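Of the protein chains in this complex, all but one are displayed in their positions.
Chain IDs A and B follow the sequence of writing; residue 1 opens each chain.
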Amino acid sequence: MTRAVMAWVLASVGLWGSCVGAQVPGSAAHGGVAMPQVQAALPNAGAAVVAHPDAPMSVAVKARWDHIAAELRCLVCQNESLASSNAELAVDLRREVRSLIEQGQSDADIRSFLVSRYGDFVLYKPEVKPVTWLLWFGPFALLLGALAVAWRWMRRTPAAPEPLTDTERERVRQLLES
Amino acid sequence: MSAPSVNAPSQRMPRWVFAPLALFLGMVAFLAVGLTRNPQEIPSPLIGRPAPAFQLPVVGGPGVFNAAQFKGQVTLVNLWATWCAGCKDEHPILMALSLQPGLQMLGINYKELQASELSGQDPQSAEALQKATARSQAWLQKNGQPFGVNLLDMDGRVGMDFGVYGLPETYLVDRAGVVRFKHAGALTPEVVQHQLLPLLRSLP
Partner (left out) sequence: MWPEVGHMALIMAAWVAVLQAVLPLWGSLSARRAGWQALARPLAVLQLVLIVLAFGALWHAFFVHDFSVKYVAHHSNTLLPTPYRLSAIWAGHEGSLLLWVLMLALWSVAVATFSRRLPQALVAQVLGVMGAVSVGFLTFILTLSNPFARQFPAPSEGRDLTPLLQDPGLVIHPPMLYMGYVGLSVAFAFAMAALLSGRLDAAWARWARPWTVAAWGFLTLGIALGSWWAYYELGWGGWWFWDPVENASLMPWLVATALIHSLMVTDKRDQFKAWTVLLAIGAFSLSLLGTFLVRSGVLTSVHAFATDPGRGVFILLFLVVVVGVSLTLFAWRAPQWAHASQPVAGSRESFLLLNSVLLVVAMAAVLLGTLYPLIIDALNLGKLSVGPPYFDRVFVPLMVPLLLAMVPGTVVPWHVARWAAVRSVLVPGALALLAASAWATWGAAPQDAGAVTTAGGWLTVMGGTLGGWIVLSGAWQIVQRLRLPGSPGLAWWGMQVAHLGVAVLVLGITGVKSFQVERDVRLGLGDSVTVAGVRYQLIGVDNHLGPNYLALRAQMKVFEGEPGNEREVGTLRPEKRRYVSSAMPMTEAAIDRNLWRDRYVSLGEPLAGEPPQWSFRVYHKPYVSWIWLGAVFMVLGGGLAALDRRYRQAASSARAPSAHADKGAGVSALRGAAPAALGSAGVAKGAVA
């Protein structure tokens, strides 16, 4: 039994670890959004073939945009993403990010573009670096620790029950005899 | 995690019972400090790094200003616009600072024509530039001109390079072109007295 439980616990924890560690864009925790196959059509960096900022985005650009815009924060709003805000600065930043996507910059490039200007505050998904290790690995570590404590507690030899006091013993006798 | 002895149930308190209380008090300490902070304030990542490179048209004057021209003098860069209320409030302080020896005052008129006014027009068009220039000059004529050089950032790109997220904002750039100080919001006498001027004096 215990081995089965252990195996199951490890399987669940492993599943969790893979979710947290997954770096595949779009597929983790987004219900399997399939990346479109049209990537090759993006122009090279520097070719600067930029569509008019207000024209509808192409499918490829839209897919990349959806993916990254949800991770960016609107700086002047009360906790909204860049994608959903109406503030003027948000509109400007959206335009900028869109043109960076169309120039072929990678997600990491776009993130560093914004972070070098606005700091870590602009990312909704904090980078994994020493100052955020507690954030990213803390819950996982806490889970393992809690499971370990619970397991040890369950395996502990049971404490002998407290001896009954005289009044309690009398009460038991009355109950059993009634 | 020692269990207390069976015969003395509540006399010896195992350490684990204090864990929730300790964790709670730790959290409270952070919350208390948090009450003294402003979560909306964003520190600038530019401090200690070179100011962004740019080239912008000079208001009313010929040609453009290149950021390389920063070097050699300590520069105060102020991002402002005629539609910004805080800019009007801090203007007397800027006028006073313009009298400071050894300090070059650079004004960047950020997005003078806002999106609602442009309604789809290209912000870099000659017509837009003309309108912004006229407004900028008129305002400065009325309120005083503290800037040695006044530039037009029509589409906001340069402001974005500086990490602007609201107006007004003020930066101090040293002789080598490195950003040393940023203040978001209108300058106040306290900020000038206690932060700006001491820093200015300390710069070589």
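The rule is short, and it goes like this: a residue touches a chain if its C-beta (ideal position, glycine included) is under 8 Å from a C-beta of that chain, and two chains touch if they have at least 3 such contacts.
Every value quoted in this text rests on a predicted model; they were computed, and no experiment measured them.
Chemist: In the full complex, which residues of chain B touch the absent chain?
Modeler: Contact residues on chain B toward the absent chain are 3-4, 6, 9-10, 12-14, 17-18, 20-21, 24-25, 27-28, 30-37, 39-43, 119-120.
Chemist: Which parts of chain A face the unshown chain closely enough to count as touching?
Modeler: 1-2, 4-5, 8-9, 12-13, 15-17, 19-20, 22, 27-34, 36, 54, 56-57, 59, 62-63, 66, 70-71, 73, 77-81, 84, 86, 119-126, 131-132, 134-136, 138-139, 142-143, 146-147, 150, 153-156, 158-159, 161-162, 168, 171-172, 175
Assume only the chains that are shown with their structure count from here on.
Chemist: Just the number, please: Cα centre separation of chain A and chain B in whole Å.
Modeler: 31
Chemist: Chain B touches which residues of chain A in the complex?
Modeler: Residue list for chain A touching chain B: 54, 75-76, 88-89, 91-93, 96, 115-119, 121, 149, 152-153, 156, 159-160, 162-163.
Chemist: If you look only at chain B, which of its residues touch chain A in the complex?
Modeler: Against chain A, the touching part of chain B is residues 1, 3, 6-7, 9, 42-46, 111, 114-115, 120, 155-157, 160-166.
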